[in-house]
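First, the structure itself, so that you have it in front of you.
One protein chain omitted, others in place.
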Amino acid sequence: MGNPMKIRAAAKDGITEVKVLMSHEMETGLRKDASGNTIPAWFIAEISAKLNGKQVMTAQWGPSISKNPFLSFKIKGGKAGDKVAVTWVDNKGDTRTDEASVT
Amino acid sequence: MTRRFAVGLATCLAAAGLVAGAARAEGDKTIEGIEAYREALKDGNPAELFEAQGEELWKKKAGPKNASLETCDLGMGPGVVKGAYAHLPRWFKDTDKVQDAESRVLTCMTAIQGIDVSKYVAAKWGSPEKDELNAIATWISGMSKGDKVAVSTAHPKERQMFELGKRMFYYAAGPHDFSCSTCHGQEGVRIRLQDLPYIASPKGAAAGWTSWPAYRVSSGQMWGMQWRLADCFRQQRFPEPIYGSDVTVALSMFMAATSNGATMNTPGIKR
Partner (left out) sequence: MTSQPLNRRGFLTRVAALGLTTALGTTLAPHLARAEWNKAAFDGKSTADAMKALGASGTADSADVQILASDIAENGAVVPVQAVSKVPGTTRIAILVDKNPSTLAALFDVGPDMVADVTTRIKMGQTSNVTVLVEAGGKYFTATKEIKVTLGGCGG
């Protein structure tokens, strides 16, 4: 499940700018722990967003995205009160969805 | 032989001087680049994720008494969090001690929730217990963002704590005869690209005090001032101070009171 995301969405001049912070380790699979064992890769592999239930953004990520990822993207349209939902799925199949209102 | 050596040395120094000059010009450009980098990080500080966790922990019922921390008195009255961090550390009547945010939270966990905090105190940095304390401190600090630092040294115990902190700041010891002031006791120095604030000056004290707790991008961890100070001790090759102990609160008191009037910019983000 992971911890909640922080989502901010603001509409201006017909464009909604969405900023998302996600809580995730984003392990590369290249690091070793204190016993010398490789820490398995663990990262958000897919992220998507919906505006009022309609899919507006999809992306695939690799382990090169920073820990506790930040993402900002822009949607055409949207107005105050609209709902933006963001979903991530990691390479272990864990997923989390959070929602915010456009301001 | 001696003469040739001297000439050689002079040539060498001249060349070094040139290199230093070039390095300085290059350095200014580098610093501009670093400034742009730091600016880009400000929008979307992952510390927000920890603030949310801290708020949740503050409001969640926990411990043998199954109580939340919502009645905790951080110095502005029971349950008042807004603005509290900007007035800390301060003297508290119930404990007759000067406490910072983190040691005060331990008091509240003990008194209100009935939690035996010794395992929180002893827990390693990065452990779930310390992560909880860091998250709570992060949230409390965020509730003073934009406020002016206003730390009192009027009470005798506060004054005493300030003086102890100042003494600790200049106290040199350990295998390398280090003190806090070795790195933070003068203007305009840095280690690699890290500026070292002159903590004994109001500007330098503010640069440190008003930006912690901070999210550290290097480790992806949230650090409160207690952790930051423990790391200073480690770098000085001192024994690690006990979490929330007087010496740590004293150093915070020295920094906070020296930065009085500066604006809280917490939680921060650092390399």
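Labels for the chains are A and B, by order of writing; each one numbers its residues from 1.
Criterion: a residue touches a chain if its C-beta (ideal position, glycine included) is under 8 Å from a C-beta of that chain, and two chains touch if they have at least 3 such contacts.
Bear in mind the structure is a predicted one, so any value in this text is a computation, not a measurement.
One of A:Leu51, A:Val86 or A:Val102 touches the chain omitted from the figure, and that residue is A:Leu51. In the full complex, chain A touches the omitted chain through residues 15, 26, 28, 30-31, 45-46, 51, 53-67, 69-77, 87, 89, 91, 93, 95. The missing chain lies against chain B, touching residues 30, 33-34, 36-41, 192-193, 217-220, 271.
Throughout what follows, only the chains that are shown with their structure count from here on.
Chain A and chain B have Cα centroids separated by 30 Å.
Across the interface of their complex, chain A is touched by residues 43-44, 46, 48-49, 52-53, 215, 217, 220 of chain B. On the chain A side of its complex with chain B, the touching residues are 3-6, 19, 21-23, 25, 66-68, 70, 72.
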